[in-house]
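Of the protein chains in this complex, one is absent; all others appear in place.
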Amino acid sequence: MSQKLGVCLIGSGGAVSTTIVAGVALMRKNLAPKQGMITESPLAQGLALASLDKLVFGGWDLREDNAFEAAKSHEVVPQHLLNFVKDDLESLKPWKAAVSSKFLHSMSGQNVLACGSFREEIVSIKQDMLKFKEAYTLDGLVMVNLTSTEKFSEPQEVHRSLEAFEKGLDENNSRISPAMKYLYAALDSGVPYVNFTPSLTNIPALAEMARMKKVPLAGEDGKTGQTLLKTALAPMFAARNLKVDGWYSANILGNNDGLVLNDPESNKTKVTSKRSVLDNILGYKVDDHQVHIHYYKPRGDAKESWDNIDISGFLGERMQIKVNFLCKDSILAAPLVIDMVRLIDLAKRRGDYGIQEQLSLFFKAPYHEAGQQPEHNLFTQHEILVKWMRG
Amino acid sequence: MSQKLGVCLIGSGGAVSTTIVAGVALMRKNLAPKQGMITESPLAQGLALASLDKLVFGGWDLREDNAFEAAKSHEVVPQHLLNFVKDDLESLKPWKAAVSSKFLHSMSGQNVLACGSFREEIVSIKQDMLKFKEAYTLDGLVMVNLTSTEKFSEPQEVHRSLEAFEKGLDENNSRISPAMKYLYAALDSGVPYVNFTPSLTNIPALAEMARMKKVPLAGEDGKTGQTLLKTALAPMFAARNLKVDGWYSANILGNNDGLVLNDPESNKTKVTSKRSVLDNILGYKVDDHQVHIHYYKPRGDAKESWDNIDISGFLGERMQIKVNFLCKDSILAAPLVIDMVRLIDLAKRRGDYGIQEQLSLFFKAPYHEAGQQPEHNLFTQHEILVKWMRG
Amino acid sequence: MSQKLGVCLIGSGGAVSTTIVAGVALMRKNLAPKQGMITESPLAQGLALASLDKLVFGGWDLREDNAFEAAKSHEVVPQHLLNFVKDDLESLKPWKAAVSSKFLHSMSGQNVLACGSFREEIVSIKQDMLKFKEAYTLDGLVMVNLTSTEKFSEPQEVHRSLEAFEKGLDENNSRISPAMKYLYAALDSGVPYVNFTPSLTNIPALAEMARMKKVPLAGEDGKTGQTLLKTALAPMFAARNLKVDGWYSANILGNNDGLVLNDPESNKTKVTSKRSVLDNILGYKVDDHQVHIHYYKPRGDAKESWDNIDISGFLGERMQIKVNFLCKDSILAAPLVIDMVRLIDLAKRRGDYGIQEQLSLFFKAPYHEAGQQPEHNLFTQHEILVKWMRG
Partner (left out) sequence: MSQKLGVCLIGSGGAVSTTIVAGVALMRKNLAPKQGMITESPLAQGLALASLDKLVFGGWDLREDNAFEAAKSHEVVPQHLLNFVKDDLESLKPWKAAVSSKFLHSMSGQNVLACGSFREEIVSIKQDMLKFKEAYTLDGLVMVNLTSTEKFSEPQEVHRSLEAFEKGLDENNSRISPAMKYLYAALDSGVPYVNFTPSLTNIPALAEMARMKKVPLAGEDGKTGQTLLKTALAPMFAARNLKVDGWYSANILGNNDGLVLNDPESNKTKVTSKRSVLDNILGYKVDDHQVHIHYYKPRGDAKESWDNIDISGFLGERMQIKVNFLCKDSILAAPLVIDMVRLIDLAKRRGDYGIQEQLSLFFKAPYHEAGQQPEHNLFTQHEILVKWMRG
C-alpha cells in the first residue's frame, strides 16, 4: 500500500506552493488532467511512489493567510477551479516562519518566529514537523524550500565543515541563513530535503551532515523556463559544432518572485544561478552571456523570456536564433516539485542518501560534490534519471 | 596516409555545392575557420577520415557555369573570399546532367544529357565517375545528391524490388526519377551515396541493391534549420511531460531552392519530409502540426523560420514558445555534407554497407528499413553516431 | 433625448456579433469598462450619438441558437461574465438568413429562408426589420454585415448600374450575392448600412441606389489587427524615406472565421482585401508583399499575426522589423462596429448619404467612388474622422 507522505513547504503561501496544493486536490477529484509530471508518465509505471492521493501538505509562511486566501491572491489557478477545492486549501494554515531581514528585506509578514537563538528556531522547526507527522499519522516527510530568493552570499568558513557550522549555530553566526537552518532541521530529523530556490544551501557542512545522517537531499533552483530551454538548445549547438558567440537573455515577470528580484542582491543570486549552465554544456566560455531579470507588473505570474542567440557556423558565418517563451512560472514549477517530492521519498526508502544527482534534471544549478562539475545537459540528465528510475 | 577522395556532386553548380567547394578550398588555405563540422571536432580525433586536403570535387549540373561563376551568383560566400580561391572553383566544370521535366519543371539549363534511353544515361553517369577517378588518381569516390527537390511521388510497383526496377530501366518507366538513376549508377559502381534532398530514393529496390553490391548509403533531406530545432525541442517537451497541442512552422527563403518550392508538387515533397519528425519523438500525434514554405525574394540564401509552439502543462494550462531562426541555408548545409562524405567513405572502408543509420543525425527523414521507424530525436541520433565513431 | 437605435446584425450568432451584444449589456450594467471605442473617448464629447443604453439588437443567422448559446460556444467573453447578461442574450433569437451555397459552402445551418426568388428574399429581409422596429418602438435602424467571408468575385455587368442590378434581381442572377441582397434591402428601407466583411458590396449599382435613396453606407472589411499595424507602420517608413523591399505577413487563427478562410475562394477575398493597403500609402509598389492566413486550431479566437518587414535605408543598407501581434479577433472588432453603428446613425440624422469616407479609419478596403483611390494612412484617416466629428 502507498505511503502517506507529508510535504513540509517552506513558503507554503507562495504562488508555487499554493498551485501545488490546489493542483493535487484538483487532480485527486479528477477536476484537472495529470499533466506535466514525469511521475505520472509511463516512465514511472511500476515505481513504488507515494500516490497523489496520499500527499498531505503543511508548511511555514511569514504571512498568516491560509492557502485558499493566498492562492486567490496569486491568480495562478483560476478562481472557479479554486472554489472546488476550497476546503482542502483552507485547512492549510501556515506555521510561524524563521526569517531574517539580513537575507530578505523586500517581503513582509507577521507570522514570524520570535526566538532568542538559532538553536531555538531549529527546535521549533523540528517540532512543527513532528506535530504534523503525528496529527496526520504520516509514514514519511519531505521538506521543500519554496521561499523567495535570499540575497547573494558565498560559502564562508562557517559553511566549510559541520563542526564549524554547529559552532556557528551556537554563536548565532549571521552568515547562517534561514534556508540553511531549515535544511539543518530537516537533516537532523532524517527528513529528505529539496531546495527549489537559488538560495545558498549547497555547502560542505550540510553535505557532510546529510551523509552522516543518511538523508537524501537535492537542489538547487528549479529549472523551469528559460534555463530549461538553454539546456536543450546548447546541446543542439554542441552536436552540430556551431559556435555560440553570445547569448542574451531577458526575463519579465510580475509576481512576488519578480518583486523580490528587484532587490539587486537577490537578483545577483538568481542571475548567478542562471548563468552557470552554458559554458558547462558547450565546453568553452561563451564570450558574452547575459541574463537580465526585470519586474514588469502587467504580467503577474505569466513570466516571459526572450533569448537572443548569436552563433557562427561554416566559414565563421554569423546566424541568430531568437526564442520567446510565454510561460506561467508556477505552472511550470509545481509539477517539478511534485515529481521531486515523490522521487526523493522513494530514494529515502531505497536507502539512498547524500546528494541525489539523478534529480539534476530539475535544477538550474544541481547540487554536486565539491570539486566536481554538475551535469547541465538536459538530455544526459534525463537519461540519468530514467536509469535510476529503472534500477 | 590519408585517402584521396573524389566527391561527385549532383547539382554541382548549386548554392550548397559551391559553398562546399569554396569552403574546403578556403579552409585548406587557412582563410576560413574549420567550424561547423563534426569531423573537425574533438569527437573525430583518431578517426581515419579523408583529410580536407585530399578532397577533390566534380559533378553534374544542368547549367554550364563553372563553380566560380555559379558561386558568385548565389551570393553565399562573400565575393572577396571567393576571389582567393578562384582557380579552385573555375576548374570545376560540370558534366552534363540527367534531368527530367516530369520531376522538375521550374529550372532550366542547357548542359543536359541527350540519351536515347535510361540505360544510356546510367552508362554516361558511370563513365563520368570513372574518368574523374582516373584523371585525379583518386582512391575512392562518394556521390551526393544536392539538386533541387523533385516533385512529390510515392513508391510504386516498379520501386518495390530490384528485379522490377531493372525491368523499369529497360522500359524507360516514367516513374523512375533522375535521382534514382544516379543512385543506381553509384551502387552499380560501388560508390557510397548520400541523398541530401527530399527527392524519393528510399525505395526497397535500391536498398536491396545496396545490400547486394555491399555499398553504404544514407539519406534523406538534410536537417539544417527549422527541423534541427524541432528535433531538439521536442525531446525537451517529452522530458518534461509537457503536451504539444500545436506547432505552426513558417519558412521564408529567397534562393533557387525557394523558387523550386513554389511549385506545389515540389513543395509537397519538402513539407512531407519536414512534417514527419514530431509525432515520432513525442510518442503521440500532434493535433495541429503545420509547415509552410514561402518563396520571399528579399532574403536570398538567408532563410528564416518562425515556429509557434502551443503547449499545455500542469492542470492543462496553456503556454507558448516562439522561435525565430535567422539562418543561412547553404552555410548550415555545407558542413553536414562534408561530414557525411568523410563518414560514409570511412564506413565503406570499414566494410559497412546498406543503410547507414548512424548518419540519421544529418537528415530530416532518415533512411530506414521497411517496416521500421527512423530515429528522429537529435540527441539519441548523436549518441548513435558517437558510438559508431568510437567503435 | 437619445435615439433608441435598432441594430440589425447579419450573422447575429457569430463571434463578433455576440461579443457586441454581450459587451453592450455588460457595459450598461457597469460590469465592464467602456474601453476601445472612439465614441466613448473624449473626442466624442458633445456629439448627439445614440447612447449605449439605447441600442437594441436583432439579426439574421443560419443557426438557430440564441445569442447566449452562441456566445458560449465562441469562448470570447468569459463564461462568468456571460452569466451576468444571460437574459439580454437569450432574448436575441435569430431571424431566418438569406444564404447561398454558391458564395459560402463551408458553413451549415438550418435557420434559412426558403424563398422562390430573390425578390421574395428581399421582401422577407425588409419585413424582419420592420417588425423589429415596431416591436421595440425604435427611432432608427442600422444594418451591419458580420457574416463569414464570401467567395471571391469581381464586379460584373449586373453590378455596374442600378438598372442592370434590378433586372438581375428579377432574373435571380447568380452573380448577386446574399451580401448584396441585404444591402439592397437596407437601402430600399432607408436603413444605413455597414459592411464589416470583405464580401463584395462596393459596386456601382448600389452606390447609385444609396445616393438616390439618400442612405449612408460604409465598408469594407474591418481593420482590426495586422492591417491596422500596417497602416500605422507604413506611414512611418514613408516619413523617414525608408524603402520597403518586402513585407511578409502570416496569420494564424482558430475560430469559425479561420475555418471559412480555409476555403481558397474565401481566402482569396480576404487576402485581396488585406494586400491593397501598402502600395497606396508608400507611393510605390512593394516588390514582394505576401499575406498568408492559416487556420490553426489551438488558438480559437486568439488570432496571432507575424509580420516580417525588410527595409533598406541609407546607402541601401538592409534592415528588418518583425512584429508579433497576439490579439483577440472579436475583441478588436466589436468596438469598431459599435463606433460605426453610432456614427453612421449620426450621419443619417445629419443628412449625409452615400459613401461615408470619414469612416475609412475602420476598414481595410474603404469604400470609395469609382476612379478614386481610398485613403489608407491610419493617421490621415483619423484626422478626417476627427474633423467630421467636430464639424
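Here the chain labels run A, B and C in written order, and each chain numbers its own residues starting at 1.
Here is the rule we use: a residue touches a chain if its C-beta (ideal position, glycine included) is under 8 Å from a C-beta of that chain, and two chains touch if they have at least 3 such contacts.
Not measured: the values here are computed from a predicted model.
So which of C:331, C:346, C:365 or C:389 would be touching the chain we can't see?
C:331
Out of A:29, A:131, A:294 or A:350, point to the residue that touches the absent chain in the complete complex.
Going through A:29, A:131, A:294 or A:350 one by one, A:294 is the residue touching the chain not shown.
Determine and list the subunit C residues touching the chain excluded from the picture.
Within subunit C, the residues that touch the unshown chain are 19, 23, 26, 32-33, 35-38, 40-41, 77, 81, 228-229, 232-233, 235-236, 239-243, 312-317, 319-328, 331-332, 334-335, 361, 378-379, 382.
Could you pull out which residues of subunit A are in touch with the chain that's been left out?
245-246, 248, 250, 252, 287-288, 290, 292, 294, 296-299, 304, 306, 308, 310, 318, 322, 324
What we mean here is this: only the chains that are shown with their structure count from here on.
Counting only Cα atoms for the centres, state how far subunit A is from subunit C in Å.
Each chain's C-alpha centroid was found; their separation is 51 Å.
Per the centroid of Cα atoms for each chain, what is the distance between subunit B and subunit C, given in Å?
The computed centroid separation for subunit B versus subunit C comes out at 49 Å.
Where in subunit A do residues touch at least two different other chains?
In subunit A, 324 touch at least two other chains.
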